[in-house]
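Every protein chain except one is present and positioned as in the full complex.
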Amino acid sequence: MSKARQSTIRASLVHLALVAYTLVALFPVFLTLVNSFKSKQAIFSQPLRLPTPSTFSLVGYETVMKQGDFLTYFQNSTIVTVVSIFLVLLFGAMAAFALAEYRFRGNTLMGLYLAIGIMIPIRLGTVALLQGMVAAGLVNTLTALILVYTAQGLPLAVFILSEFMRTVSDDLKNAGRIDGLSEYAIFFRLVLPLVRPAMATVAVFTMIPIWNDLWFPLILAPSESTKTVTLGAQLFIGQFVINWNAVLSALSLAIFPVLILYVIFSRQLIRGITSGAVK
Amino acid sequence: MNRTTLQGVLLASSVLAGVGVASAADVTLNIESWRNDDMQIWQEKIIPAFEAKHPGIKVTFSPSAPTEYNAALNAKLDAGSAGDLVACRPFDTSLQLFEKGKLEDLTGLDGMKNFSDVAKSAWTTDDGKKTFCVPMASVIHGFIYNKEAFEKVGAEVPKTVDQFFAVLDKLKADGTYIPMAMGTKDMWEAATMGYQNIGPTYWKGEEGRKALIAGTEKLTDEGWVEPYRVLAKWKPYLGDGFEAQTYPDSQNLFTLGRAAIYPAGSWEISPFSSAGLKLGAFPPPVAKDGDTCYISDHNDIAMGLNAASAHKEEAKVFLDWVASPEFASIYANALPGFFSLNSTPVEITDPLAKEFVSWRQTCKPTIRSTYQILSRGTPNLENETWAASANVINGTETPEAAAKKLQDGLDSWYKPAK
Partner (left out) sequence: MTDLASEQGTEAAQRRPRRWHILVFLAPAVIVYTAVMILPLAETLRQSFFNVVDGRSVFVGFSNFATLFGDPRWSADFWNALRNNFIFFLIHMAVQNPIGIALAALLSLPGLRFAAFYRTAFFLPTLLSFVIVGFIWKLILSPIWGVAPWMLDLVGLKAMFGPWLGKSGSALIVVSLVSVWQFIGIPMMLIYAALLNIPEEVIEAAEIDGITGWGQFFKIKLPLVLPAIGIISILTFVGNFNAFDLVYTMQGALAGPDKATDILGTFLYRTFFGFQLQLGDPSMGATIATIMFLIILTGVCIYLFGIQRRIRRYQF
């Protein structure tokens, strides 16, 4: 009886702590959303109030919809992000497996070589990178962005995935080898399913900087047809510095797609964990 | 490296050309600019006006945010993927691009005869021989005020510095309005709307500016320190927490009618006039009534030709049009507050813009003191001036100490020609 009560108290304390941090995490986002639906005067006089019939206003969203082609921007961002994540996960997992599984001379060196990329921001290579893209005729294409983001995401993916792959049981792999599986089959059929949670984690980490990047869209693909959402929103802020309705609306709209992508990957993460693969 | 660059340029041109072949033989010109605020005006007014007269040439305006413009443009020019036409910042930023061969020499362009030497000065080599951008507009500094606020406290438009502070005192005592809307968070407001706004009156405009370049005056001289002392006195009249007040904060405070005076650049005219307030403007106050007044009338924007453009002929046609009175009139009226540099006078309709431009008759104009030559080295005088002005207003540095630091920084690399 007292044990049950004790655990109820414990559970409520846990929830109390979690709810408290939830408030901290969500408050600024809440503020953005709420104010994007209010008139400008109301934003300033009562920033914390929910919109009332008298202060409710969609003028911000109307301005956003009139300006620029946000639907195309969303589409571009989505293509770039999804394709890059796929390539990062595939190439990254393969390389991580090679590093974690096989002993060959230069293994550590190769690991270090692939880790260099996490140490210098790729932005520093901009000029040479742009020259290369120009020479390859890739300027103002989504391919240029995908290549850059794949290269940018690989080091971290290899770093994290190889760490996780080292925890995969050798017995399992050796059993597979005895059953006559090729190394490729061992990788794709035995190891990959086991590191799915780690893959989902890497996917999420890779996604964030790609979706939110401002610099490379600006340099490599600034044309109207290849513009990404973040670049569009940034231009928007510049254009309407004092039109905060519009800025807040644009920011609110930019939150949703990335949230949806996250939810998709996090399902994958949960499925990976609960399917009992981790054994 | 050189061969790849060349290759790159060639390929870039073919890529650009490929994009251009959208409709038959039409040529598309791309404009790079930092004026993303003007997007609509270019798309709806300027470009249609040009295209109507020049079939076969299409123009697209593709701006980037002001803060990223220089970095992005340089990278694109180096790699050969920049647009055909580029908006030119005044003085050294563009001069360096010209010297590196990134911008075409436009001295021989027909339309150049429409501009005076002063108008061209910001985009001309030091020896005055070559001009590389077509001047578009200048901006003027002054103070914009809320007429209702002045009526409420019974204040007259101030002419002298003493009157200026008397008005501020009245506003502060009344308490309805924040006397002056300016913050120091973004720093450049303090330098540009503060120091460069009131300063010319003390250093006597062009006279002082040229003496500084010649080395006969120093930033520690009275004429250059005094404006800092005046700025330091602004502190009590700024809003609560002005140290963290950003530029958009200041704009919002003023357009929401919560502040009385806004130290301004004329580019604020069009966003402010849509706020539905009754606004007036006055030039920087002078020491004694009857003294000569000085204003900062700063060459701000021009347009140059990318030396690697594949459509130089068409681009020159466009630039000639930019140099025409027709463009000047469209631009100046679509963007009141950006004053044409064209020798042909432009009829301006906006009353506030008219007020600003009328000071050209009564006051002596000058350009910002830090822009020509003096910001070529490291530490960069303009950027240091931002920090110094913000520090002086915040009270974290004395006017004398700030001036000394600036002069020491300048001395470390700048040797005036004897």
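Lettered A and B in written order, each chain numbered from 1.
In this text, a contact is a pair of C-beta atoms (placed from the backbone, for glycine too) under 8 Å apart; a residue touches a chain by one contact, two chains touch by 3 or more.
Keep in mind it's a predicted model, so treat the numbers as computed, not measured.
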Contact footprint on chain B, counting only the chain that is left out: 67, 70-71, 74-75, 91-93, 96, 99, 183-188, 239-246, 249, 252-253, 370-371, 375-376, 378-383, 386-387, 390-391, 394, 396, 409, 412
Contact footprint on chain A, counting only the chain that is left out: 14-15, 17-18, 21-22, 24-26, 28-29, 31-32, 44, 47-48, 87, 90-92, 94-95, 97-99, 102-106, 110, 112, 114-122, 124-129, 132, 147-148, 150-152, 154-156, 158-160, 163, 166-170, 182-184, 187, 197-198, 201, 204-205, 208, 211-212, 214, 230, 233-234, 237, 247, 251, 254-255, 258-259, 262-263, 266, 269-270, 273, 278-279
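By our rule, only the chains that are shown with their structure count from here on.
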Centroid distance [mean C-alpha coordinates] between chain B and chain A, Å: 39
Residues on chain A engaged by chain B in the complex (per definition of touch): 40-41, 44, 126-127, 130-131, 133-137, 139-140, 214-215, 218-219, 222-224, 234-235, 237-239, 241-242, 244
Chain B - residues contacting chain A, complex: 4-5, 7-9, 11-12, 14-15, 19, 36-37, 39, 60, 62-66, 68, 72, 75-76, 78-81, 247-248, 251-252, 255-256, 271
